[in-house]
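Of the protein chains in this complex, all but one are displayed in their positions.
The first chain written gets the first letter, and so on, giving A, B and C; residue counts start at 1 in each chain.
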């Protein structure tokens, strides 16, 4: 990346951050992908949501992840099957980990990591895993 | 409370909920307003946000509160002055309680309660308080 | 309220807080009880916990509530029946609202409010309610 001036604050802060890491670029990209999936889970689990608000919540979670360093994209979807059809005052749900489908793409230098979170029926567990490193 | 049909699930669930309370309608409305303000604080503090995503986050928080029982409206605003002007990868912030301005209106029967949360300069504390009961 | 010295920081801050409220002492105590129950829910739902760590988590949640203003006591219990007996790496759970039993006692002036949260089988909902005001 070209730096026009020595005091460019952007580049300097990124360089400082880089200096803290004792690993390869590839490993750092993998590390960042883990951070992002756990952020989705632990920040938003518990959020009240219903069929009318779920689309907005999906977008807000995606954008909250995309403002973080090195995120190329974050797609979050919450299957509509989790929502009750009733319409009384108690017919909303609290977001749980089992309801979250997420795909996060990290780009750091020449490395692209795709990591995913989704409820695994066989494991009975919302698994976070790495689906590709390029 | 009038119930038109024995199997009405809405009325039955609301009646069940009502039966758990040992207080007046007015007190219950006040109780609900406290629940909603703390939900805003403890669910969303920590969310990554920047100048481009703050409007969406405000709306999502408002809607998450409005799906809960007895909420007439919830307005959340996050002053733009909290955001750094820089544009490097680290120029976003994590939402803190001090950044949240919220006004929640609860309507329960004939009672309307307005409760607010905002950073109090004199107290140096994000105070939650009741501003009116009608 | 009597203030012994003009510069007493405790009394001054509490008086400032009191001045923000447009309601009775009793209503304020009710409001605080709602805040505390929602804090338990929205702060701690999602926490990884197993049979070995649940007792410590219960205590930590109780104490986190007890440091807040006007809390006389906060008792939190998480029934052990929610925990799987297995012992592999995936045999822990994430705390959900349905797992939380809480009793919070607020004392504010001459008012004592007891509020509770617990999963209501009939409602199929973790209900927060006021059980007594004295």
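The rule is simple: a contact is a pair of C-beta atoms (placed from the backbone, for glycine too) under 8 Å apart; a residue touches a chain by one contact, two chains touch by 3 or more.
The structure displayed is predicted, hence computed values, not measured ones.
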Who does the absent chain touch among those shown?
A, B, C
Using the definition of touch stated at the top, determine which of C:24, C:47, C:77 or C:131 touches the missing chain.
C:47
Can you name the residues of subunit C that touch the chain not displayed here?
9-11, 13-14, 17, 39, 43-44, 46-50, 52-53, 56-57, 59-60, 63-70, 86-90, 92
Missing-chain contacts mapped onto subunit A:
13, 16-17, 20-23, 26-28, 30-39, 41-43, 115, 120, 122-123, 125, 127-133
What residue numbers in subunit B mark contact with the hidden partner chain?
41-42, 45-46, 90, 94, 96-97, 123-125
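Everything that follows uses one rule, which is that only the chains that are shown with their structure count from here on.
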Roughly how many whole angstrom separate the Cα centroids of subunit A and subunit B?
25
Subunit B to subunit C, mean C-alpha position gap in Å, rounds to 17
Subunit C: positions in contact with at least two other chains:
41-42, 123, 125
